[in-house]
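A single protein chain has been omitted; all remaining protein chains appear in their positions.
Chain nomenclature is as follows: A, B and C, assigned in order of appearance, with residue numbering initiated at 1 for each chain independently.
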Amino acid sequence: MTEPAIQVTDLVRDYPRPRTSLLRASPPVHALRGVSLEVQEGERFGIVGESGCGKSTLLRIIAALDRATSGQVVVEGTDITRLPERRLRFLRENLQLVFQDPMSSLDPRMRVRDIIAEPLVVQGHPASGERVRELLDAVGLSADAGDRYPHQFSGGQRQRISIARALAPRPRILIADEPVSALDVSVRAQVLNLISDLVDELNLTLIFVSHDLSVVKHVCSRVAVMNAGQIVETGPTADVYAAPTHPYTRRLVSAIPTLQRALSGATTTDLVKGVLST
Amino acid sequence: MNTYLTRAVALAGSAALLLVAACSAGSGTSSGPSTGANQSLAIGLVAEPASLDFTTTDGAAIPQALLTNVYEGLVKQDESGKIVPDLAKSWTVSADRKTYTFELVDNAKFTNGAAFTAADAVFSINRVKTAWTTSLKAAMDVVQDAKAVSPKQLQVTLSKPSNDWLFRMTTRIGAMFSQTGVDKLATDPVGTGPYKFGSWKRGDSIVLQRNDAYWGTKPFFNQVTLKYFKDPTALNNALLTGTINVIGTVQAPEALSQFTSNTKYQVIEGTTNGEVVLSFNNSRPVFKDVRVRQAIRSAIDHKALLDTCFAGRGKLIGSMVPPTDPWYEDLTQVAPYSKDKAKSLLAAAGATGKTLRLRLPTLPYATSCGQVVKSQLEQVGLKVQIDQLEFPAAWLTTVFKNADYDMSIIAHVEPRDLGAVFSPKYYTRYDDPTLQQDLAAADAGDEATQVTDMKKAARRISEEAAADWLFLLPNLVVADKNITGLPANAITESFDLSKLARS
Amino acid sequence: MNDEGGSVSRGAESALGVPASDPAGRLDGPAVRRTAGRRLNPSLVVGGIIVLVIVLTALVSFVWTPYDATLVDPAVRLAKPSWSHWFGTDKFGRDLLSQIMVGSRTTLFVGLVAVGVAAVIGVPLGILAAMTRRWSSELIMRANDLLLAFPALLLAIMFGAVFGASTLTAMVAIGIATVPSFARVIRSGALQVMRTEYVLAARAAGRRPFPIALRHVLPNVTSLITVQASVSFAIAVLAEAALSFLGYGTPPPTPSWGRMLQESQEFLFSAPRLAVFPGVAIAIAVLGFNLLGDGLRDRFDPKLEDRR
Partner (left out) sequence: MVLRLVERTAVLLVSLAVSSVLVFGFMAVLPGDPARVALGVNASDEAVAQLREQFGLDRSLATQYFDWLGGLLHADFGTSYVSKVAIGPQIFDRLQVTLWLVVVGMIVALVVAVPAGTVMAARHRKISGLALSAISQLGVAVPAFLAGILLIMLFAVKLGWLPANGWTPPASDPGMFLRQLILPALSLGLVQGAVLTRYVRSAVLDVLREDYLRTARAKGLRPFPALWRHGLRNAAVPVVTVLGLQLATLLIGAVVVERVFVIPGLGSLLLDGVSNRDLLLVQDVVMLLVVAVLVVNFLVDVLYVALDPRLRVGQR
């Protein structure tokens, strides 16, 4: 293990804001203000923070779906920060994502079979029905699920389809962006366990993002706490959970009882925030 | 209306104009009602002029409004078609029929205050050759010299005898202008007539005011508004709701029933000069064969056609002569309706199954009649393809100028236009030396010769089927019951307002 | 999301983007989702039936009409409705029912040409505007605004003057004038699609922009296209009637409801039925396509669900 799977150095992402004055440029929105982190191969790394703290932006830059204003992202030894899209093939094969919203993450006009096979088709692998069935099986869906459309599935099942799609090109890195926060409480654990099992089984590097410290604790060995575009604390999950050093982390940890309550139902506001931040 | 309307077609275009032209009576006779009433009248017409200057702008709309009302000529036509005095009290013709001497009225004055003299007449006649730009000016080419013998005597010398010239002097080219009043013809016409130009609300109406300094019998109405309607239904509605008092031009004869059944209105039906012609392009090989032309004439059931596309109003004619011309003869039986004859003629000519392009101007009567013609011709084994060309611009260029057509339908409304229409230079491309000889003889001879020769010419084009004459447009006028002085026939270019009155 | 910026202009624009023909005006909602198992709404059913009837009538008219629709028969002109002529005849003695039947072909032709032209140009433009970068997108939408300033009827009249009046030229002009509303609506829909996570997933899988447009964006804006097409269809039918009234519409002898209405004018008093039949036909057709559009929109737009 000579090099980290992902190395992020001093990442900054500003969004322009429309001018409101003739004379001065408007101050930009600072989504990321100098984020650095390292994820080792095979590690399960959690990122936790409130909605709007920059988690999603960070993930997108790591996945080369967005571009940094400054800073550097190195994935498996390659600096992807300035690479043009056509030279990102290795990244597209080795790094996949699972998204938060089970409603929006699957194209409603495609059959599940085609959804799962999409990365394979795009990357020129022979899109064998064999592989799709294998993946459906791996995420716990029956083989005939491939013939159906996403709207015929529940939220939890859709998330399983998302996971199957992410795993299709046999990636080495899996990024999960709040994969369970939009799900019913009853199925959250199932999906979490599925991710956890698959990561073990396939020996993946996992980056797991959540606003919910307790969920992260359940899955990840190491965690970074983000607030307002910055990482305020990094460390083994257990340590951070047990002895938070940063005031913000302390607040998060102390809020867990409330979160417990949230888990049992009163999640509307959180969810709305979550939806708005994406 | 554009300047490029030539001769007959000029008027033809706006079906209306022709329909309306009212005829004028001798103004010397004092049969009109007394003036002094401060009454006004509104007349609904169809085509609005684009300009008030008919010396540079073609089209029937301007003389319809201004001739005999604002402008007067030396002579004019009465309702029976006879040429009678106007600004000339009398005239004599020399023995060689080349010199005309006119005695002018004494007290005529232009509305700009200037007196009308022989010098103005010379100026007006010469100005046709120099300043006019419309194609109608050609009728003045025959004039060799015009001179003022005295302020009230005018002498005009022609280069060759021409009956037609004096007749043309009753039309717009004979209009008398003031030497000091031709600066703003397009917007401020100056003439000697019973009315003077009042105002013009473009897109809406022209107002004429009574000329209180008029030399002849002053008109009854103090003010006449000529209101223009593009839409025939709107025109009818305007009369029904009292916005206007007279429909000068009924464009939708089918709608007449609502007036005939109503005692508040009078409907006047007479004739016009407007022959609705199904014209053939005689330069096309298929039409060089007289049998094809005759077949088409026989194939058309004119009575049914008139009933269908003009509600049966109008008159059937067999040649290019309206009943108001002295040389009129009923020629409708030259080519009686017979499908069998048409079929056999076509078969003999080997033209059965041929496709003909009927290129119609976008005018209501042409569109209507075209569909009937198509249907009737197809029943005898011809194929007809209808094209619509926007009138005036597209039709004039394609059909009239370039003769790129097989058949067309248009009303030729200029008076006495037989010779002009059936000529090799015209869009009919009708090249017939015999006809030209007859016409030349008619123009040069005395009045009796003229009638004989014109009859010959009219019969010849009918027998040769130079075209088919679908019908003669009727003069359909609807007015409030109490309006008097409306002429039955419309055979001049103007809508004569001078004799109108309210009883 | 890097176009989170210019929200002011976007907001204003997408609201402006609601075409004059988008009565519910909710096209910027997440119409990209499909919800199944909804009960049929009355607009959709009624509109669908009307449109179906028109299409069937047009099809039937190819093989059968009571009479030849262009056959002139002076003997029966202006006949009142009877067993032999259900709707009566016009001044040429042509059977009105046959003309109405054949006229439905013209109506469909009119709509198909206009909507076809608008969709073929407008849909790609809208998608392009949604997927390209700010300045080029801005350029497309500004050009679009500019085109919007050239009213349809005006374009049709000018085209008629230049190329000669025909149904085709008039409707190409109407189609071109309809491009902006298509482009706007499709753009706002495509922007929504571009924000979805399945597009992100496709990008993460390495899909390039063009395949994304084809595989994901286009299929997911088809509902918008259908709605817009249906509403534009209604507008085209109205435009043809107006153009016929002005003399720039379908030339004779092709039967057209618009021209029938125009020709009926001089009979308003003596035979009003001549105006009634084509007038009602036009109104029903427009109603049908509008209802269909509304129905489709309601069906595709889950936000509207709680309104019903």
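FYI, a residue touches a chain if its C-beta (ideal position, glycine included) is under 8 Å from a C-beta of that chain, and two chains touch if they have at least 3 such contacts.
All values reported here derive from a predicted model rather than from experimental measurement.
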item	value
Contacting the left-out chain in the complete assembly, out of B:L240, B:V267, B:L316 or B:V451	B:L240
Option from C:I225, C:A241 or C:M260 whose C-beta touches the chain left out	C:A241
Touching the absent chain when the full complex is considered, from B:L396, B:V421 or B:V477	B:L396
Positions on chain C contacted by the hidden chain, ascending	7-9, 11-12, 15-16, 18-21, 23-26, 142, 145-146, 148-154, 157-158, 161-162, 234, 238, 241-242, 245-246, 261, 265, 268, 275, 279, 282-284, 286-287, 290-291, 306-307
Chain B residues touching the omitted chain (full complex)	1-6, 48, 50-51, 53, 56-58, 133-135, 186-187, 201-204, 227, 229-231, 233-234, 237-238, 240-243, 390-393, 396-397, 400-401
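Everything that follows uses one rule, which is that only the chains that are shown with their structure count from here on.
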item	value
Innermost chain, where centres are averages of C-alpha coordinates	C
Centroid distance [mean C-alpha coordinates] between chain C and chain A, Å	43
Length of the line joining the C-alpha centres of chain B and chain C, rounded to whole Å	46
Interfacial residue positions of chain A with respect to chain C in the complex	15-18, 60, 63, 65-66, 85, 88-89, 92-93, 95-97, 99-101, 103-110, 115, 118-119, 122-123, 151-152, 162, 165-166, 169, 278
Chain B residues touching chain C - in the complex, by the definition given at the top	231-233, 252-255, 257-258, 301, 304-305, 307-309, 311, 362, 367-368, 370-372, 374-376, 386-390, 393-394
Chain A partner contacts - residues on chain C that touch it in the complex	2, 4-9, 32-36, 196-198, 200-208, 211, 215-216, 219-220, 222
